[in-house]
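One chain of protein is taken out of this complex; the other chains stay put.
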């Protein structure tokens, strides 16, 4: 397991090398990328803010749950914070497994859980202002 | 659309750059990787052979169908042929889309279709011999 | 008792602060803390029902009774990934 929250540019190739395994026949990789519009409004750039200690803890819980639910070899996740430009990756999730189904499903599970549970907030900058993006409201036990 | 059959090492990062798009919020990448065993038998290395002209045509058909079925921005696919070692990638599929669901589903669709339709054959080398891998028998119209 | 309160994102903008050490009565729960904070930062009323309580890095019901030294925050709807 590799989990990191960083303000540096994400390096997909490095994470692929981290999950390599002689018994892995499949690797699925998901990149979340900054796109130039939000519901039709032109986005110039954005900031990710986070509650770092809790984000780290929630990411670890999500990855541990993923190992339990799916037959995967290795999982690596990095989330970028700070100021990002269009086309830059905000999150990279890499999963290796013996067979392809598990990689696809586990990778999808990780991104869905991140979007629900990890205390990271996106602020979008438009030509005429800025706004906090309203995402998921986390479930409380 | 980018499609290539090559005997050179696959470069995932290059393909990611090919599918980038200002309107893409998600990129899913699938790597097929050589693993060290086939049904429990130890694999040393393998060869991919192909009917290149027909493989190119079938890949184009698959990618065109994927553009029609899913709301994606760009698709890039490369399949490696020749002699490969454990951990090397045999195929890389990269799909960008505005929203993440389409990338995941389109990427999965492409690999499933490749495994059914593209005339590429894998020969595995074991410690005590070699064998052609029996995969899918393509449907004939 | 003393608790540590962190403010992120919209909460940080509204309160103008990232961190607060606060002396609160014994048995203060999330709901009571919300009231105390709304007195200090009246604009927080706008966020009533929006944020979820987190205590010591876990989401916790608003009724959770806080303890001395707890690290507490309110989590606005998250938008990472």
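A, B and C label the chains in the order they appear, each numbered from 1.
Throughout what follows, a residue touches a chain if its C-beta (ideal position, glycine included) is under 8 Å from a C-beta of that chain, and two chains touch if they have at least 3 such contacts.
The shown structure was predicted, so the numbers you read here are calculated from the model rather than taken from an experiment.
Colleague: Can you list the shown chains that the hidden chain touches?
Modeller: B
Colleague: In the complete assembly, which of B:14, B:49 or B:83 touches the absent chain?
Modeller: B:49
Colleague: Mind listing the subunit B residues that contact the chain we can't see here?
Modeller: Where subunit B meets the chain not shown: residues 32, 48-51, 53-55, 57, 79, 90-91, 111, 114-123, 132-141.
Methods note: only the chains that are shown with their structure count from here on.
Colleague: Relative to subunit C, which chain's C-alpha centre is the most remote?
Modeller: Farthest from subunit C by mean C-alpha position: B.
Colleague: Distance from the CA centroid of subunit B to that of subunit C, rounded to the nearest Å?
Modeller: Distance between chain centres: 49 Å.
Colleague: Averaging only over C-alpha atoms, locate the centres of subunit A and subunit B and give their separation in whole Å.
Modeller: 24
Colleague: Spell out, as numbers or ranges, the residues of subunit A touching 2 or more other chains.
Modeller: 32, 111
Colleague: Mark out which residues of subunit C touch at least two other chains, giving numbers and ranges.
Modeller: Within subunit C, no residue contacts more than one other chain.
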